[in-house]
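Every protein chain except one is present and positioned as in the full complex.
Right, subunit A next:
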């Protein structure tokens, strides 16, 4: 996963604004470039001041109150409530359900069921053998060992059946994402116009927190697997589409020229040259789709997706950290296995076939060999009796994990000498950071907020980004959820602040010490793949109910991305620039402040952007532990089937996400949501 973060971070360094600075002497302070940038900024600011001077008195005179004027809101709860009732009343009779949604829904159910039946028929022995052999064939011995261990752990934890359910759901969701994303990417890769039309759509899809669009999906498809699969596809298709388009567009012009000169038709050219040339990107796209889909597996459990996610969700309801971990670990392991397999398959493309492994797994007969060996193991497994994991072969980790958690809560909750307990931190954080911030934001006149957003977005991007950001913010007001949105915004800002402080500090340290980086890597891997829900349980025990635990969970989740991008950005700073600074006698601190940090600016900005997007996604889920505001409204909407509340809050979250993304978005685009 880190590979992509790296990629996008380094892509960013081709940003035209910083390119000259990177090659020039960055240590020299007032370069002509920065002066130009500054004068550019001054011009933008001047324009905004003029606009403000005209509009603000006008707005103030018309609607004197500081909060969003009632006259500018649209109440959508009536129509939305009616729509919801209409759907439920007509779901069994209207043609659109009988002949369209119903078939989609049935198809999803039948596909998931088909895969599930196959997995159960193979039994635990067959599934483990098949995945190990496939991993061996496409990715080598090491990945094969990881695979066999991972599946064994899933079984040992007593999670075999839920793991198979998740696997079945994932198989269908990933396939659908790859097909949908691939088709979109094909269109984008072949047609410039389609590419341009597609880009903002994909950008937006990637910024949306998944939690926000569960409700509309549920309303149409109902609770359960079909809704879960569709929500996953919405979430996981964009990276596939993006990478497919990227691969097709990046195809070597010389090769294409050669193929054309051989008289190939358009279709032959596509199938024999462009697609094969884009193989690596396509495979990376599949890899990304898998990772995104897995991270969605747990969120989908809120709408009854079943499997491992559901076990995590059930554990959340009984504050059972041990149980949640037992269900969360298999998700992490599945992610690791699939990531490693697809990633090394990508690296091996084009290389001569490896000479390791049993002969059956080499050369042409490999796939037949895989099939035969799997069949043999399956039959052998059948003879042992049990199709699912043998019940005796499990290890209960719940008890020790929970004892450890209790010990932590007992000793850390309050009254720790000098540093204070977690409960004290939580109330200090709420009292000194969150409350003032929330009051400040809610107290600011609405037009001031719009102006601030416009200024920030314009300074960092183009007028178009500024317009999008401001419009998104205004839409929140129009929907009538200004106050809760400001509440959520204050939570996001406060958590992002802490994340960045910690992330930059750790990132800088890791960039300096390879050993620290190596130590951190597995921790960061686990933090990133562990479903966000797993964090929610222990944080309540440590920080009580409210906004503080949500912030804590968000920080844990967003920190790895920030650390990784920071480290990578600092590492990739041009060694020549550093060398020249060193030769001028700069101290370590001076090197960092005057050379590395300025040169890594694009990476740092990307880190900010990723931090914001990831924090927002978790702060919202924090609605489940009392963070209130928009997240609570979405949960409420889902729980009570209240479309009006849920959808409006969901839309506001989307707007907030868009605004935050645009305000923190450096000019170049990034590849994907999570880093």
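The definition used in the following text is that a contact is a pair of C-beta atoms (placed from the backbone, for glycine too) under 8 Å apart; a residue touches a chain by one contact, two chains touch by 3 or more; residues count from 1.
The working rule: contacts and distances are computed from a predicted model.
Participant: Per UniProt, what's the omitted chain called: "ABC transporter substrate-binding protein", "Sodium:proton antiporter", "Disulfide reductase" or "4Fe-4S ferredoxin"?
Facilitator: Of the names offered in "ABC transporter substrate-binding protein", "Sodium:proton antiporter", "Disulfide reductase" or "4Fe-4S ferredoxin", the absent chain's UniProt record gives "ABC transporter substrate-binding protein".
Participant: Which of these touches the unseen chain: A:40, A:60 or A:113?
Facilitator: If we include the chain that is not displayed, A:113 is the one touching it.
Participant: Of A:430, A:498, A:577 or A:604, which sits in contact with the chain we cannot see?
Facilitator: Only one listed residue reaches the unshown chain, and that is A:430.
Participant: Which residue from A:48, A:156, A:183 or A:541 sits in contact with the chain not drawn here?
Facilitator: Final answer for the missing-chain contact: A:541.
Participant: Please pick, from A:283, A:296, A:562 or A:654, the residue that touches the omitted chain in the full complex.
Facilitator: In the complete complex, the chain left out is touched by residue A:283.
Participant: Where does subunit A touch the missing chain, residue by residue?
Facilitator: Within subunit A, the residues that touch the unshown chain are 88-89, 91-92, 97-99, 101-103, 105-107, 109-118, 120-121, 131, 134, 137-138, 165, 168, 171-172, 174-176, 178-179, 218, 222-226, 283, 286, 301, 303-304, 306, 310, 313-314, 316-320, 323, 341-342, 345, 367, 370, 387, 398-399, 402, 413-414, 423, 426-427, 430-431, 435, 537, 540-541, 544-547, 549, 622-628, 631-632, 635-636, 638-641.
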